[in-house]
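Below is one structure, written out as C-alpha cells; comments come after it.
Note that one protein chain of the assembly has been removed; the remaining protein chains are unaltered in position.
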Amino acid sequence: MFPWVNGFKWDVGHVVFLGAFYTVVMIVLATVVRAVLRSRRHFRAEKVDAIRWRQDFHDLPARDRRCRHELNGEVDSRLCENAFDCRSCAKHPEFERAAAARTDLPKGELFGFPMPLDRLYHRGHTWVRKEQDGTLSVGLDELGARLIGKPERLDLPEPGRHVHANGTGWSAGRNGSMVRVLAPIEGTVLATGGPDQGWYLKLKPDTPKPDTRHLLRDAEAVRWMSRELDRLQLLTTRGACPALADGGALVEDLGAALPKNEWAAVCGEMLLEP
Amino acid sequence: MGLGRRDLLKLMGGGAAGLFLTPVPWRLIDGVAIRTENWPGVPDPPRGEVRTRYTTCTLCPAACGVRARSVVDQPVSLAGVAAHPTSAGVLCAAGLCGHHLPLLPSRVRQPLARRGDKFQPVPIDTVAAAVAAALEDIRNSGSAERVAVLDARPGRTASLIYRRWLGTAPNGIYLLAPSADSSASLGIDIARTGTVLSFGAPVLDGWGTPGRVLEARRSFRLIQVETRQSRTALLADGWLPIRPGTEAALALGIANVLIAEKLYDAAAARSASDFAEYAALAAEFPPQRAAELTGLPAQTIVAAARDFVGHGTAVAVAGSDPGAGPMGDGERIAIAALNVLAGSIGREGGFLPRGEAPRPPGFEEAALAPEHGIADAPDASIRVLIIDDARAAGAWCWSAIERKLARAHIVVALTGSLDGAARHADFVVPAPAYLEEVEDAPAPPDVPAAMFSLAGALLKPPPEAVDGVDFLNRMAGGGAALADVLKERVAAIHAARRGEVFHYTDGARTAVSDVKSAEDLWKALEEGGCWIDRRPAPKQEGRVTILGAAADRVLEAASGRLPADALYPLALVPYGWRGASGGAVSPIMTKLYQESDVETGGDTVELHPDTAQRYGIADRQVAIVQTRCGSCRRRVRVDDAVMPGVIQAEVGPSASGNCRPEALLDACGVAGDGTWRLARASLRRA
Amino acid sequence: MAAKKPARYGMVIDLDRCTGCGACMVACAIENNVPPANPEATERTGITWMRVQRLGNGRPFPDSRAVFFPILCQQCGHHTPCVAVCPQNAVEVDAATGIVDQMPQRCLGCRYCMAACPYHARYFNWWDPAWPAGMEKTLNPDVAPRMRGVVEKCNLCHGRLHRAQAKAAAEGRREITAGEYVPACVEACPAKAITFGDLADDQSEVAQLARSEGAFRLLEKLGTESKVYYRSERPWVHQAVKSGIGKEPQRG
Partner (left out) sequence: MDRSYIARGLDRCATRRFLMWLLPWALLLAFGVYSAGLCLVKGLNQTNMDNRFAFGLWIFLDLTVIALGAGAFFTGFLVYILRMHELKAVINSAVVIGLVCYSGAVTVLMVDVGQPLRAWFTFWHPNVHSMLTEVTFCITCYLTVLAIEYLPLLLKNRRLRQVPSFLVFEFELHRVMYVLAGVGTFLSFFHQGSLGGLYGVLRGRPFAFREALGVWPSTFFLFVLSAAAVGPSFVLLTTWLVEKIAGHQLVERPVMQKLGRLSGVLLIVYVLLKAIDTLVWMNRTTPAEGFSPQQFYGFEPFGVWILFAEIVVFGLLPAVILLDARRRRSQAWLLTAAGFACAGVALNRFVMTIQTLALPTLPFDRFLSYWPSWQEVGTFLAVVAYGVLVYSLSYRYLILFPQERDLKAR
C-alpha cells in the first residue's frame, strides 16, 4: 500500500498497479470535491432558485416547454431553450419584429373567465402590475387562484428578501402537499399580501424600468390562457372529475373539487413544477 | 474577536483533514494490521525449559526405545531412539502419540464401582475389601471357584508378582490375555531369515518389533497368506489370498508338497518324534484338495511351497490380528509344523531359543502359577477376575471371557482409561497410565535374545492411582512395591554379569560386568536404557513333537473353519490395527481413520463391488451385518480389493464415536477353539 | 567463506517402502500442533498437512494392487500456484530454503490458494482449533496453533528448521549441517521410506535418488518444479500416475 508497509516492493507491478489505483482514487475524489465546492459557490451566490428552475424546466415534459411564439402561431413548433426567459433569448426579438403587426384587440375575459389586461402574465400563472409608485405588485392569475383555492398554508418571503424571475415566489399548501409558485419577475419584497388582498407580493424592482419582455401581454396572454384552460381540461378529464362546471366555466375551487392526488398532479402541471 | 463554535468546528475539521497528510494515521493502521495478524483466541502452547528424556514404550510388547521432548516435565512429542538394538529408532503411529494417553477424556482418576450400567467413585479400600472377602469366601467354602489374573502384558516383573500371588491364592489361575503374544521362548533371527511365510501376521504393520522387522525387510522374501489385502499383503513379494479360515489347509497343503517333493529338512524331520503321523496327515491334503479348500489354484500352492524353502532359512509365522484375536491352536500347530519341515528351528535366520532376564530370588518357576490361555479355564469357573491393563492387548470378544465367569463373580479392571474390556468390570482401579510409572518391559516376542528395559516415569500419576502390585498388597495387607521388586531384579541382572546395557542417551553400550554397582545399573536403565543378553548360539533342539496331542484339532482346522451356511452366505472377517483396536486412542488418530485412506474406520465394512451389488448396497450406504450371534450397523465401502463373498470389518476407532469393538466381535461369536476371528454373516441395507 | 548457494529442501518418497502406517501423519500433527478432527468434520474438512492417499491399480480381486501415496505440500519451485494467487502476500517462497511458506497470521481465508493447488495440500481451519481439555499442554512450543478461518499447510516443519538454525548460530556456524534439520514425518517414518535433504546439493542422497530410475513427480507437466519426488519400481504405479485422472478410483 505504502512504501513503508510490510510487503511493498519497488517493482513495476507494484508501481503500475498502485499508480493506477491512486489515480482512480484521486480522480473520483477530485470530481466529488469539485462538485461540492461548486455547489457551495452557487449557494453563496444565491443561484439556488435559478438552478432549481433550470432543473424543473429541464424535467418538464416537452409539451409544457413550447415557445410562446408557437402559441401565437408565429412558428409551427418550437421548444423554449431559455427556460421561459425571453430576455436572454436570441430569437425572441426577431419573432417580436415579425409579430409587430399584432392588431387584434382582445377583450378582458375568456368564457366568463376574468382576464384583466392591465397586467403582464407569467407562464407560471402569476401576473405583474406596474403601480404608479414604481413598485410592482405580483399575484396569482384567476386560473392559479382557482387551482389553489384557499391555501391552508402560505409560505411568503419575508419583506426585504430578493426574489428572482422564475425563482420561487412563494409556496402554498393545500390538501397536505405544497405547491410552489414561480416569481414572474425579480425584485425586492416590500410587502406581502395574500388571496384576500388579491395580490401576494409588492416588489421594488431592481431597476427603475424593469425589463418585462419575457412576460405575456394582451392577446398573447389571452391565447395562452385559453390554451392553458384546454390543458387543464385535458388534465382534469383524464382524472374524470368536473373541472369545468356548466357552460365551461371553471369551478371556483379546484382544490376542493379534485381528489387530493389529482389536484397535486394538476397543480404541478399548471404551475410548471415537475 | 471571539472564536465562534463554527470556527472551532472548522478548525477541528481542517485539523482532521490535515492529519491524513501526515504519516501518523497510516502508521497507526499498520500497527493495527500487525496487531491483528497475531490474533489471540487459540490455545497458547506452554513455554518453558525444553528437555530431552528417555523411556521405553510399554504400549505393546515391542518395547521400543522412546525419546521424549518435554517442556519442563510435560512430554510434547515422542520419537524413537536411534540405533536402539531392537526398535532401531522407530515408533509406530500409536507410540508417537502415547503422551496423549494420560490426558484422554476417558481417563480414570479414582476407583470406580459399577452401579447398574454407570460407574461411581468408591474408596480403593472398598474394592480391595470386596475382593479380599471373595477370596476369603472361596478359601472357607473350599469351592473350586477360581481366582484369576488376566494379564494383557505377560512377561513383566509385575506378571511374576501376579503369578507368585496366584500361587498362594486359592485356586489361583494366571491367564494370558487373548491375542497377547505369550512370553514364548523362541525369537526369530529376522536379519538372517531368507523367507517369511506369514499366515495373516501383520509382518510389515506392527508385528513383533516393527523397527527390527522393517530394517531387515530388504533381506527376506515375504509371502503373505491372508484373505484380506492388508498393508502387509500389498508390500509382500507374494500374496496368497485364501478363503477365510483355511490357513491350516494351506499349511498342510504346502507340507504335502514339501514332503512329496522331498524339499524338507530331513535331519529336522528325523528329530521330530511324530513326523510319520504328521506326514500322514499332510498326505490327506494334496495340492488339489488344498486348492479346493483355500480357493487358490493348485499350482500356486505348489509354487508357494517351493518358493518357501527356496531362499535360505524359511520361517512360517502365524498371525494374531490386533482386531480379530488369536488363531486357533489347530492353525498354530499346522503352521508351526512348517518350521520343522523347513528346519528353521534353532538355526541361523530361524527361530532361536532365548532366555529371560534373571529373576530375583523367590520367583523361581516352581513358586509361580503356570501360564494358561483363556480357553484352558473351565467355563463358569472364575469367581474373581483381575484384568491388568485392559487396553493394551487389542480388542477382546468379551463373551469369550464372560463365559468363564462364575455366576457370582467380581471383575476388577486395572486401567488408565475407562475403555476396552474395562467397561465390563465391576470395579475399576485407576492404574497409572503410560509414562506415569516406572515399569519394566520384557524382551519383545520376536527378539531372539533376553532383554530387560525400564520405562522411566516421565509424568506423575494422579494421586489416587494404584498399580496392580500395590492393589495386591492392599489386599494382602502389605508387601514389596513394584519398584522394589524391579530394583531386586536389576540387582539380579547385575549379579549375573551377562550381556550389556544400551544407553538411549548416547547410544553407547556397556558390558554389565563393567557396571560398578546394581544402583548404577538401575540408574542407567531408568534414565533410558535396556539390558540385552548375549545372543544364544544357534542349536537344533533335541527331540521335538510336531502335532503332539493336537492332531485332531489340526485336522479340524484344516478342513475349513467356515462351513457353508445358506442363511449366512457371507464370511465376516474382522481386522484391526495395533495400538488402536483395544480402546480409546489419542484424538490425533483421527488423521488415520477419518482424514486419510490409511484406515477405513471402526464404523465401516468393506465389500467387493459384486457382493455390494448382490445385496443392493451402494458405496457409503449403511448396512446391517447379521450373524447367528448378533448384528451391527456399519457404513459400506465398496473396494474391489476385497475377496468376493467377504465382509471386511475394521475393529477400531471411528469418526462416528469412540472405539467400541464389542458389537462386532460379539457378533462374530466365540468358536469352539475359543477364537472369534471369523463368522458366517449376511447383509442387508439399513 | 563464499556464501553457500541457496538450499532447495525436498524429499523423495519411496512408494515401495511406504506401509501406509500413518506414523508420518501423526508425527506431523503433533509437531505442528494440528488439532484433531472436529466431531463434525468429514474426510474433506479435516487438517492433514501430511496425508496418506491410496492409489489402486484399478483391477479387481485378486489382481488388485495399491500403493500408499503420502501427499504433502509439494513445495513447488516454479510457477508456484498458490503464491501468485494470494491477494495479500500471505504465501511466499523462501529464497534461502526453497520452502513455500504460508503465513496464517496474514491469511484472510479467501481459499483462493486452495483452489489453485493441484495437489490439494492446503487446508482450511473450518473450526476453532480444539484439543481435549488438558491436552493443550502437550502442544509444541515452537509452533503457534492457527486460528479458525485461515489456510495452513506443510512448511517442512518450520519449527525444526528454526531450531536447527538457532543451534547452528549458537555454535557459531553459518550453515546447518545435513542431518540437523529433518521434518517430523521423515524422522517418524518406520519404513524409512522418506529421504529428505537439499536437492541443490548434487552429492546429497536425496538429489541422487531424485535423479534415479523410477523417480517421478506428480503433475510434472504443469511445470511447477515441485520438490517432492516419489519413486517406485512397480510399472503399474508409473502407468497409473501417467494416465492421470479419468477413471474413478476403485476404493470407495
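First chain written, first letter: the chains are A, B and C, and each begins at residue 1.
We adopt the following convention: a residue touches a chain if its C-beta (ideal position, glycine included) is under 8 Å from a C-beta of that chain, and two chains touch if they have at least 3 such contacts.
Model, not experiment: these values are computed from the prediction.
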Legend entry - Touching the absent chain when the full complex is considered, from C:Ala7, C:Leu72 or C:Cys107: C:Cys107
Legend entry - Contact with the hidden chain (one of A:His42, A:Arg87, A:Arg153 or A:Arg227): A:His42
Legend entry - Interface residues of chain A (partner: the chain not displayed): 1, 5-7, 13-14, 16-18, 21, 24-25, 27-28, 31-32, 34-36, 38-39, 42-43, 47-48, 51-52, 54-55, 61-63, 176-178, 260-261, 264-265, 268-269, 273-274
Legend entry - Positions on chain C contacted by the hidden chain, ascending: 38, 40, 42, 44-46, 53-56, 69, 71, 79, 81, 84-90, 106-112, 114-120, 122-128, 147-151, 218-224, 240-241, 243-246, 248-249
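Quick note on the criterion: only the chains that are shown with their structure count from here on.
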Inset, instruction - Provide the C-alpha centroid distance between chain A and chain C, rounded to the nearest whole angstrom. - result: 77
Inset, instruction - Calculate how many whole Å lie between the centre of chain A and the centre of chain B, each centre taken as the average of the chain's C-alpha atoms. - result: 98
Legend entry - Contacting residues of chain A [partner chain B, same complex]: 2, 4-6
Inset, instruction - Report the residues of chain B in contact with chain C in the complex, numbered from low to high. - result: 37-39, 41-48, 50, 71, 74-77, 79-80, 90-93, 96-97, 99-100, 103-105, 204-206, 210-211, 214, 217, 229, 231-232, 234-235, 239, 241, 586-592, 594-599, 606, 608-609, 619-620, 636-644, 655
Legend entry - chain B to chain A touching residues, read off their complex: 23, 26-27, 30, 33-34
